[in-house]
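Below is the structure I would like to discuss, written out as structure tokens.
One protein chain omitted, others in place.
Let's turn to subunit A:
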Amino acid sequence: MPSTQKPMRYGHTEGHTDVCFDDSGSCIVTGGSDGDIRIWENLDDDDPKSINVGEKSYSFALKNGRLVSAISNNTVQIHTFPEGAPDGILTRFTTNANHVVFNTDGTKIAAGSSDFMVKIVEVTDCSQQKSFRGHDAPVLSLCFDPKEAFLASASCDGSVRVWKISDQTIWPLLQKCNDVVNAKSICRLAWQPKSGKLLAVPVDKVVKLYRRNTWENQCDLSDNFITQTLNVVTWSPCGLYLAAGSVDGCIAVWNVDTRQCMERIKHERSYTICGLAWHPKYGQIAYTDTEGNLGLIENVCDKDGKKLSAKVPSTVTKEYNDLFDGDDNDFLNGDLTELQSSPKVTANEEDDDDDLMLASGRPRHRAAILEDDENSLDTALMKVNSNLEGDEDDQADGLSVLPGSSTQRPFYDGPMPTPQQKPFQSGSTPVHLTHRFMVWNSIGIIRCYNDEQDNAVDVEFHDTSIHHATHLPNSLNHTMADLSSEAILLASESTEELASKLHCIHFSSWDSSKEWTVDMPEDEDIEAICLGQGWAACATSALLTRVFTIGGVQKEIFSLPGPVVSMAGHGEQLMVIYHRGTGFDGDQCLGVQLMELGKRKKQVLHGDPLPLARKSYLMWVGFSAEGTPCYVDSEGIVRMLNRGLGNTWIPVCNTREYCKGKSDHYWVVGIHENPQQLRCIPCKGARFPPTLPRPAVAILSFKLPYCQITTEKGQMEEQFWRSAVFHNHLDYLSKHGYEYDENAKNQAAKEQQELLMKLFALSCKLEREFRCMELAGLMTQNVVNLAVKYASRSRKLILAQRLSELAVEKATELAAAEEEEEEEDFRSHLNAGYSHSATEWSQPRTRILQNDQVEDSEEGDAAEEMEEMTAVQRHSKKYSEANKKDPTVPPGNVLDTMSKASKKTPASTSRAGNKQESPVLKPLIPKPKSKQALAASFFQSRTPSTGDKTMEEREEKAEKDVPETAAAATETIENKRPKTGFQMWLEENRGSILEDAPDLEETEIIKEGMSRFRMLTSEERMGWTEKAKGGTADSNSTEVKKRKRPLGASDEGRESQEEKSKEDLSLPRKRKPLDQPANVKLSAFAFKQS
């Protein structure tokens, strides 16, 4: 039966942690640097009894109902056990004691201190003290000889000393044993129990066993598994096995007889093992690490093995016993110092082996007799013995080796399953803390105080205009909380009497009852909660996710595929992270579900695997302020959902790069995409901050892990893609009918195009023409034209040629899309398919009006520039037309009107207004319908300009219900409409198009038709249009007129109109001046031409 390693659990705060079993083995006792001694019924005990012994406990020892601890006020204190009542101070040092130990019967303690002193004190009478001076450095650890003749101590001076207690004479055993690098190891020594025949000292990677009295290095225990310095050793109570723990988290157990390693256990996180304790009866080892975790290994060296190895040596010992019998008495009280003075005793290797075997394999009832053997060490005799028993030795060896090999269980060397991480709330600190953050998010902070006198929850809002700070009693012992701008959500686990409760304080409710509670069914515990906009959700131990409205109506309920880890809500989105399965070798195996709980419910991520760094676990999960799912793992990598690449996860920041120290961390509290901010709290030497002093938020910037970030190229590439990734949310928002800042979108597009242009210039300089073409593929048509100019100026004619081809291609695409729109506009039709016609590479978001700056830079150039400007106008027209729908916005600078429009939106109530003023922290509020339509008109469609009411309504409905099929819907509507000129023309000419290219598809036919239609003269086209309109043309023609003179009698407008007619291209599209400067330039250009 292999030993099983139970998952580690949190025991204490970081720092040295000691562990032992109580005398009967009924409970595990740990002491940590938080000054608490905790008594655990078992490893799963979630409510250990704590005895606070001081500010910091360095070491403790337990025996006979007395708990002795070395604490930070330089004293060694006694407490009763298990009551924990203080029972006085035993002794004091000038500085803190590092280790305290009891002797076997519990009458004395020994304590070693950093002031180089070792003291032995009677437990009942603290005036009986013996001090041992001699170490030249702080004493690390101590160990009583079971027979109380000696005391072993290890010190930072590199020595291990064995002190003779009676007369306090000193003989250093390992004087300046340079192997003991004590900075590395605390060098916990151990005498073999009962007999005290061997002293085990962890030295570097081996355990050295020293024989009593001769103080020779009898043998070393080592194993390849141990790669780092050993920190602690401990014997099994039977004295047969020895366990050692290393600074890198390896625990090995040897059979001391055979010197074979029987168990190899690796700490799950490779933290330093600093406490090891063997269960007094069973094969259990409890261990602790320097991070305060407690672990348990079960079935160590199980019964079968024990029996075998116990049985075999017993036969041997009998014979030995007879042999030794006569000698015992002579040396029973022999002078030890004499023996010591002749350390040249050179028992040969065989002897040592025998003795070792005897010592460890001896049945207990014979121990008393055999122990005397060690005192009667006599060189001569030993030699005789060895000669005499040559045969027996062989026999013994043979016997002991055989069972040894049979006890060796097959060692499983494959991947080990990782314990699953426990559920947590994002932005909370560990539950066991008396003062903790229940949540810290972008809305506010909830703190929980769980002292003896007070159990309360403190809610504080970053923005006091949302709600004032509140203080709530926490009588139900809530452990989970979430906070939104509408409500506070609290949840508690079930107790014996009470069911698990969900408690919501809906402070933004307009009625007078602002609170509601829901009890979970029996045996169902809430494990994670979250708040969205207008809803709350909780995930329970029954693998269910329950959704409630914010007012307390139960809504959807769905099963989770695995135990929940955490969940987060934002707007309509709910994200649940759960265990998809068991991870191996330290990895977690998590899955993520992302769903939208709005009017049309859908699942976006269907339980996809959640990528985490190797051997890390989830630390934080949530949404950016703009609503993009993000999460942080324990390696400090922040990842964000990249909606632009099929909902993949992209690492956007590595917080560990910003940390100064190795143990420093950043505790993430919020992520903002615009401006790009990672808000987090720097924690020195910890993973999470304390509540006091109040931590300050720091802002980190994002950085995508692109290659060669030090070069200019790498930097710009990183910037470009970061900009692209961090503006994905705008597309998402526009698709979901949220209001957002168009300005930001334009800015982003401008920034991206600028970066592309810079990259283009760089590649040009490096003579990388193919790369130039690739970059141009990412550009918008306007910028491609600039690139053409750049290429021709830098005398790259082939490139310029290719680029201009590309530009033409792009222009036609753009025009086709535009045309389509135009056509449909005549029919007062919404063009939902606009963005579909874009090429794969050019992101629709980049097709935004060109900025002034670019225009400036190219003023005074030839006809291609003209084309560019018209393109600009084509773009801008969309905006200005959209703006026209809002009658309050005067036509003018597009950017101005846009920002105004977005500012004007705050809703009616003052509170809501306040919220909206904040550009970053506000929850996203779906716009009123009219706005929605406006927003929609910006990006995918046009609102009808000729008021066909029913049509419009139907269409809106269609869009709302099934926007995915919007295109289809529009098609059906199309059929009912009067035909446009283009359609009529197309019908007549379809045949000829098909003749030319018979294998064209329908959309391609339309495209082709459009390009042909455009080649017609404007009069011809007008004719077709008139033909199509027939009788109903009246209203439309007035509209056309209006469109011709959008600014009424504006001079520029007229001028541009004139100019337009002069132009060869003579675009059929009626332009609308986008903004004054462009127009002025245009007209100036026109005058120059003429």
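Note that contacts are C-beta pairs under 8 Å (C-beta built on N, C-alpha and C of every residue); 3 or more make two chains touch, one makes a residue touch a chain; residues count from 1.
Keep in mind that, in the parts below, contacts and distances are computed from a predicted model.
Colleague: The hidden chain: which UniProt name fits, "Zinc ribbon domain containing 2", "DNA-directed RNA polymerase III subunit RPC3", "Histidine-containing phosphotransfer protein" or "DNA replication complex GINS protein PSF2"?
Modeller: The UniProt record for the chain left out of view names it "DNA replication complex GINS protein PSF2".
Colleague: Specify the residue from the set A:Ser465, A:Ser541 or A:Thr691 that touches the hidden chain.
Modeller: The single option touching the absent chain is A:Ser465.
Colleague: Could you tell me which of A:Ala499, A:Val697 or A:Met1022 touches the chain that is not displayed?
Modeller: A:Val697
Colleague: Looking at A:Gln420, A:Ser442, A:Gln676 or A:Gln752, which residue reaches the missing chain?
Modeller: A:Ser442
Colleague: So that we can see where the missing chain sits, which residues of subunit A does it touch?
Modeller: On the side of subunit A, residues 442, 444, 461-465, 679, 693, 696-699, 914, 917-921 touch the unshown chain.
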